[in-house]
Each structure stands twice: as structure tokens, then as C-alpha cells.
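The complex appears here without one of its protein chains, the remainder shown in place.
Going by the order they are written in, the chains are A, B and C; count residues from 1 in each one.
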Amino acid sequence: MQLLRRFDERAGELYGAGQIGGFLHLAIGEEAAIVGATRALEDRDWLLTTFRAHAHALARGSEPARVMAELFGRVGGLCHGRAGAMHLTDVERRFLGGFGMVGGHLPIAAGAALASTYQGRAEVTMAILGDGASGNGVFGESLGLAAKWNLPVVLVIVRALGGYATEGDAAAASADLQRQVEGLGVKALTCNGMDVVDTQAVCADAVRIARTERRPVLVQAPTLRAPTPSPTAPRAAGDREQIAAWKARDPLALFGDRLVEVGLVESADRARLQMQVGAVIEQAVSFAGRSPHPEPEALYEHVLAPGGSGEAWRGFDLRGTSRRAEAGPHPREASK
Amino acid sequence: MQLLRRFDERAGELYGAGQIGGFLHLAIGEEAAIVGATRALEDRDWLLTTFRAHAHALARGSEPARVMAELFGRVGGLCHGRAGAMHLTDVERRFLGGFGMVGGHLPIAAGAALASTYQGRAEVTMAILGDGASGNGVFGESLGLAAKWNLPVVLVIVRALGGYATEGDAAAASADLQRQVEGLGVKALTCNGMDVVDTQAVCADAVRIARTERRPVLVQAPTLRAPTPSPTAPRAAGDREQIAAWKARDPLALFGDRLVEVGLVESADRARLQMQVGAVIEQAVSFAGRSPHPEPEALYEHVLAPGGSGEAWRGFDLRGTSRRAEAGPHPREASK
Amino acid sequence: MSRTLTYREALNDALREELDRDQRVLLLGEDIGAFDGAFRVTKGLLADYGEERVRDTPSAPGTIVGMGVGAAIVGLRPVVELMTITAALRALDQIAVSAAQARFQSGGQLSVPLVLRAPQGGGHQLGPTHSHSLEAMLLAIPGLLVATPSTPADAKGLLKSAIRSDDPVFVIEHESLYGTKGEIPEGEHLVPFGEAVVRRPGRDLTILGISRGALTALDAADVLEREHGVSAEVVDPRTLRPLDLPTILESVKRTNRLLIVEEGWPQGGVGATIAALVLEQAFDFLDGPVLRVAGAEAPVGYSRVLERAAQASSREVAQAALTALGR
Partner (left out) sequence: MSRTLTYREALNDALREELDRDQRVLLLGEDIGAFDGAFRVTKGLLADYGEERVRDTPSAPGTIVGMGVGAAIVGLRPVVELMTITAALRALDQIAVSAAQARFQSGGQLSVPLVLRAPQGGGHQLGPTHSHSLEAMLLAIPGLLVATPSTPADAKGLLKSAIRSDDPVFVIEHESLYGTKGEIPEGEHLVPFGEAVVRRPGRDLTILGISRGALTALDAADVLEREHGVSAEVVDPRTLRPLDLPTILESVKRTNRLLIVEEGWPQGGVGATIAALVLEQAFDFLDGPVLRVAGAEAPVGYSRVLERAAQASSREVAQAALTALGR
């Protein structure tokens, strides 16, 4: 959680400084939900998420340096600068990414679960989404079919109040939403998204049910995101009261205090941890800064499968005569 | 109901004889549901339906002759031969049509209700759909937004068993579907789709609730469609038992018998009615047969608004040089 | 040795052979099981391969395609049938973004060996919502391969190649070709992508026909030969991405004239694209403008007359050819 928090704070600064571009959706305030949910997964399980992807990648264990390099748009990034924060992917950690289109990842998650089941593997697929995505039809379509086909999918809705975008009544878990999905034959649970322990426990339960009973499970995780005006001005803002109100519920502070209270952690350890995290992040920033920009030609890599017949196409007029790449092999050769 | 039934039987024959083309989705067995639902509407209300549109047009009061002419693809048809059975529209009767894409009409119905409300008119919009459409995301999206915005929409799901297409558990009203839509804040009712009196009563109630309480209402109307192999071979088929089973529940027979039982109708009247209906249909067939085919050039009419700036476009290359229409007015003139 | 099959049977054959060959292949689609598919392409497959591998889905195009993408990413080779190409308009974000961009966005980490199949075009008066021809919209999408078989042999060979491709492929079938018959080579029959075929050699002009347009072009070539002594060469590109531009250019450089026949809308069409490519790369060989006979700039009307008026007829193609030749 410390890692996600400091990373986001630093990323916000670097965004302001122009080192990071595009939309940067911070997850400050969602750390407990994100860490709790992802910790409920085993290594063999699959994870998908929204445009708020860099935090999820970190939670899933991706190297901070390669995540930061991606935000910098450099070759050292997990996706070599193609994805940015919204589309981060780390297949080694079975993190299928970062999806820019609201809700677009839900059917893909169901499909991943179908593949696991079809191949006889007891993997679970988890998709994390915002409350906004539940307003899109793919939400019900995907859950409905997952229920019908007994697919082990866990959807975790981070109901974030505060910040960008249509909030619905995001504040609390929705009883209506629960009725809707139960009508689809989906098991629905709720956790306290500001409490990492509770979130982890409930999501672990959801994962167990999905894995053993082969059915989709929905977890609602209400959270309070730090007041952020928009993804184009991601550094925490909002008036004094808002910030105070949020600070009072800051999941890191709460968890940290609790660890100290119950004597699991000395405040000294806590300080040390923070320093370690700070160091990791500075290493990430310097790695990202040193990583080279991609070459313009790299744009044409990974558009089509290497060696596939499609590659022959590249030989012919990619963008009008003046941009035509050197004529490649005749398709007849290439497609052999 | 007699009219719909005889019309469908005759249309099925004419389809076999090649007078009617495309897909012809018959409504034999759905008469009680269709007539009961549409009878619950006032003239000022709006109606939309699926690709099974010719039966709904008749139920809404469209001239059988103009409906048949449309099925023949003639100029005398309600849409001058452009629509066929699947896209029939009769705006004079506030029948907004026939929609070929499953569920595509649901948001349009919500939008129509929005326009009525916005303009301060107490009109209700009814959309009739099949159970299949409830599996598409637009169903929940449209109902959810209609509930949020207090729109007077009534959706009538004709849950037809038998015939073409993914049936789901179409046989009976679905308690799950009821939970789903209640979760969206929608009132849900059920009627016996094989009983025109019950369907009419329940739908009238739904329309009243929508009109007075300004909210969406869902009515589930389970029906048993006559065994029909597919829309490309629409004449009733299926084995003896199937047909016998269906005959035993034929909504027309049941209603007719009941009318006679309670003495509302003499069997003689019943016979006379059937003759009258038969005559109307033969007139429709002969009108359709006499109506001319559209001219090929008519294809370009009603693509864009008459007199609109878009019309100027027609002057330029509609389908490649060899097909180019005579150059029309310069857009500068046309767009004035 | 060869057998005579319909286009529909050839597709069914291809599916069976690949289902037999590769356990990772499974089929998803509306009514493809119990109902054998809206156009009976998947006839008997549910009975022979079971409901694990032949899956009936609800009418939710976006979700079905998206599930295909997810299943492909995690190791399967799904073949998704859409009942009509118009349904693809509801799934276009999953097609153009999820399927076609996953490899790129992930920097090559993800692969989406997904096949989408759907019938397009007119012929049986299915009316304005079931007669679209959308190959141009699909061709526009980088990362998506597009096949437009016009014969049973190509239908089989291209579908089999598509299922083995590591790139997502949209196989565009033609609604009015399902019943057409043709010879299919016995045994393993694969048609490589990016390989056009000269269906009929000729000297005076080249007619390029897309999807059913290739057959319209052949009919037109007969008319031109018989009635006007014109020798037309007919080329069928068979796949639009990759496009076998060299074969097209070879032909045009010989005949010096090009006419393109397609059923889709003319603006932003395949014909316009190929015209522009040929113009850019063989301008000095052209004795006249590249002409197009495309579908009408209008929806397809239901009436037989209006449906025909919306399509390119062999008469019109022949007429356009004479125009191209200045006759």
C-alpha cells in the first residue's frame, strides 16, 4: 500500500512536470481495495482491470521501475511505451491489463475464465472495475453468461466516491446492484474497501467460491478516493474539509496505526518501511529517466504477429505513398 | 386476433409461393399477447416492436392492405417497399416500427418516452420484445436509465416457446428476470400471454402505472408459439404431438369458445366474423398484388431529408463513376 | 481428386477438420448449436462435438466477441459466429480495440488467435438491417486480417488458414453464396492469406471483384466477350488484409485499365482504397481512371427491385467496362 501511495504521489508530481502524459488516473484512497483484492489471488490466477492500471500492476507485483518507465513512455516500460498508465500489461504476472474502454474488460475476463475451465485448470480470473462500468450492458451480459456457463470469475467493483466521472451512488455498496446480479445467478458479497484486511478476507472468500463452486462472484468494495479534480490534473486537490474528511479515513494511516496498536509493527519499522519504499521509487524514476525513447519505426512492431501472413501487408503502402515502407516480400513468399 | 391469425396463415402461403421475401417471422400463437398488449394503449401512446412487426402493425390498426403490400415490397406498402415485414412503420398510428436488430428498439423507446415527458405530454411508450432481447445489455441499460429519469415506458416481453432462436427458459415468466429489473428500480408484472383478457388487463395496469407514476414497467407474457421451423420456412410445421399440444392451447380457440360459453357471441357470429376477416385479407392480397413495384431510382429517396444540405451530395458519385447520377446543384446552392 | 460441395458445406467441412485437428478450437455463437446456425453453417456440429466446444450464446455481440478475445488470449482458438455482419457494429469496440490492438498495446505480450465469421450482403430481401456489406469498415482496422471468400474452395481454405492464424481474422461470408456449389480439393486444403487469384485471364482491362463482386465480374466478363469482343481479366483478391497488391499491379500494368466491383458503400470503400493504391503505384501505366461499381449510397431496400438497385449487376459492370475502354 505504501508503494502504491508513494508511487502515485510521485507520479502525480512527474505528471505535473510533464514527464508523464495522457490521462493519469491515480488510486490514492483505493490502495486497501486494490491490495486486498489482488492479494486474494494465487499466482496462477488472472487479473484484469480498468484504465487505473499502474496501481494494479504494482499490487500484482510488477517491477516499479518497468511500470514507471511505461508511464514515461520508454523502451524499458512493460509495454515498451505503447500502453501508458491506462493499458499496462504484465503477462508474466498474469496481469492481462489495463483497459481504456469502461467495462470493455468484463467479457474478456469471462473469456479468460472459459479458457481456464475448458483446459481443465482451476484458475480464477479477477476483474476489477469502477462503479461506472456496472452501468454498461456488458456488465450484465458478461455476468449472465459466466453464470450460465459456470465460469470462475470474480468481479470486484471499487465503488469510489470522489474524483472523476459519473459516480452513481458510489458512496456505499448498492443493494439494488446486488439484486440485479443475484437475478443473474451471481453470488454477491460486500467488503469495506478502506480496510485492507477485510477486503482481502472477503475477496479470498469470493475467489474460493469461484474456484470451488465454478461460478461468478461479485464483490462490492466501497472506497473514498482522495479528492482529485480529474485525470488531467491528478494531484490531490479539493477544499480543506474534503481533504480533512478523506485524511480521517486514509486506509494507509488506519492500517498502519492498527499494526502499531496490535504491536505487529514498531513505529520505527514503519518509518523504515517508508524510507525503503521511497528508495525503490526513486530507483524506478531514475531507471525510467535513463530508459531510451522508442524509435518511430517501432510503431509498426507488434501490430501483427511476427511471421504471420499479415506481415506481408507491411510491405505495401502503410500510410499513403509518401510514407510507404520499402516494399517487403511478396505476400506469396511471406504467407508460406 | 382472427385478423392476425388469418393474415399470418395467408402470408405463410404467399411466402411459400415466393410473393413475399426475406425473413417472415410469424406470430401464430402470440395473438393474445400482441392484441392484449396493444389494446392497453391509447391512440396518443407510442408503440415499438421487433422484427415480428406485421402482426403488431395490424394489432395497432394499420390497414391490412397496406401491410400486405409492404410484405409484397410494393409502392402501396406502408413504407413503399423499403421495410418488408421486419421494419414496418406506421407513424399515423404512432407505431414507430419494426426493428431488425434484437433489442435495438429499447433505448429508442426510452428516448421516445423522454421526448413525451420533456414536452409535458402524458403519453406512454410501449416496446414489445422477445425473451432473447433481454439477454442483450441494452435491455438493462435502457430500463436503468428510464427508471433513473422517471420515464413512462412499458416493456412487454413475449416469452415465446417454440420457433426460431435461442429460447432461454422462455416457457414461463422468469423470477430471475424480475429480480434483475426490480434491482434497476423497475416495476415488474406477469400475465398469461395465451389469454387476451388477462394480458389486456395486466398491460392496462402497467400503462396506468407508467403514466401516473412516471416509471418504467416490465410485463412478462409467456406464450406458446405454433411450431415453426424458422423464419425462412414460416409455415407451421413440427410433429403431430407438438401441433396437437399447441392446438390445445391455441389462444384464438380458447377465447372464441369462452365468448360463446358466456353467451357473448353466437357460434353463428363467430363463423360470420371469420368470413369477414377472410374477405378483408383477400382484399389486402389483391390490393398488394395490383400495387406497382417501386422504380429502381426510388432507392435514393428518403436517404436524406428533402431540401436538406445533404441532398446536394446526391449530385456526386453515389456509387462510382459508372453509376454517377447527373450532377445535382452545387452544394453551395443546395445548402442555402 | 475433388468433391463438389456448397459454400455452406465447405465452411462446415473446415470447422470439422479444425475441430478434429486442434482441441483448442471451439465455436461460440447465437443458435449455432441446437438450431445449426441461422444459415446452417454449423449443421450437426453440436451433436458431433458436444456443448463444451459448440456453444450457443445469447444475442449479445459485444460480449460474445469479447469472450472470444479473452479465451484466445488464454490459449484457445475460438471461432465466433455473428448471425449477421450488422451485429458486428454492436461489437466493433471489442473487434477494433480488444481484438485488433491487444498485441500492440501489450508490446507483443498478448496474442489473439480469434476468428470472427458473419454473412454479409443482399440477395434474399433481408432488408435494410440484414443486408449490409461492411468489408471496408473492417479493412480500416490495423491488426485485423480480413478474408472475403467468393467460392466454396476459398471458403474452406481461407477459414482453415484463419483458424491457424495468430492474428485475429474476420472471415466475411456472403449471404447469397451459401447455396452455391464448387469443387473442393480432397484432403488438407489451405488457402494462404495475401494471395490473389486471376479467375479469368484477359488483355483489355482488369476487373477486380470483392466478395460476391468477383462472381459478378466473371458474369460481366462473359457478356463483354460475347457481346463486345472485349477480353477482361478478372482478379479476386480473396483477402483484403493482407492484400496481394503485386498481383493486382501486374495485371493492371498489362491491361492498363482497372475496374473495381464491390457491394459495399462507395465512400470509404475497398474500391476507393485499391484505386488510390493503384493510382499511387502504377499511375504511369493507367490509360484511364480507375472506375468503381460499388453498392448504392443508400441502405438496401426490402423490395426485390430496390435490393437489386442497391447492388452491382453484371450488366452495370459490363457497361462500366465499356466506359473504361472509351466505348
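Quick note on the criterion: contacts are C-beta pairs under 8 Å (C-beta built on N, C-alpha and C of every residue); 3 or more make two chains touch, one makes a residue touch a chain.
Small disclaimer: the values here were computed from a predicted structure and weren't measured.
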Practice task
For the chain that is not shown, enumerate the shown chains it touches in the whole assembly.
Solution key: A, B, C
Problem - Of A:Asn136, A:Gln180 or A:Ser309, the one touching the omitted chain in the full complex - result: A:Asn136
Problem - Contact with the hidden chain (one of A:Ala11, A:Ala27, A:Leu41 or A:Met86) - result: A:Met86
Problem - From B:Gln2, B:Ser116, B:Asn192 or B:Thr223, residue that would touch the chain that is not displayed - result: B:Ser116
Exercise for the section: Could you tell which one of A:Leu4, A:Val102 or A:Leu252 touches the chain left off the display? Expected result: A:Val102
Exercise for the section: Could you please point out the subunit C residues that touch the chain left off the display? Expected result: 62, 86-87, 89-90, 92-93, 96-97, 100-101, 104-105, 127-129, 132, 136-137, 139-143, 241, 264-273, 275-277, 279-281, 283, 288-292, 296-299, 301
Completion exercise
Touching the unshown chain, subunit A contributes residues 21-23, 70, 73-74, 79, 81-84, 86-87, 99-103, 132-133, 135-137, 164-166, 168, 230, 293-300, 303, 313-314, 317-323
Completion exercise
For subunit B, residues touching the missing partner are 46, 77-83, 87, 89-91, 96-101, 104, 106-116, 118-119, 125, 137-138, 141-142, 144-145, 149, 301-305, 308-313, 316-317, 320-321, 324, 330-332, 334-336
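Here, only the chains that are shown with their structure count from here on.
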Handout entry: Interchain centroid distance [CA atoms averaged], subunit A/subunit B, Å
Key = 44
Exercise for the section: Averaging only over C-alpha atoms, locate the centres of subunit A and subunit C and give their separation in whole Å. Expected result: 37
Exercise for the section: Send over the residues of subunit B in touch with two or more other chains. Expected result: 135-137
Fill in the blank from the handout: Going by residue number, subunit C touches two or more other chains at 57-58, 60, 62-63
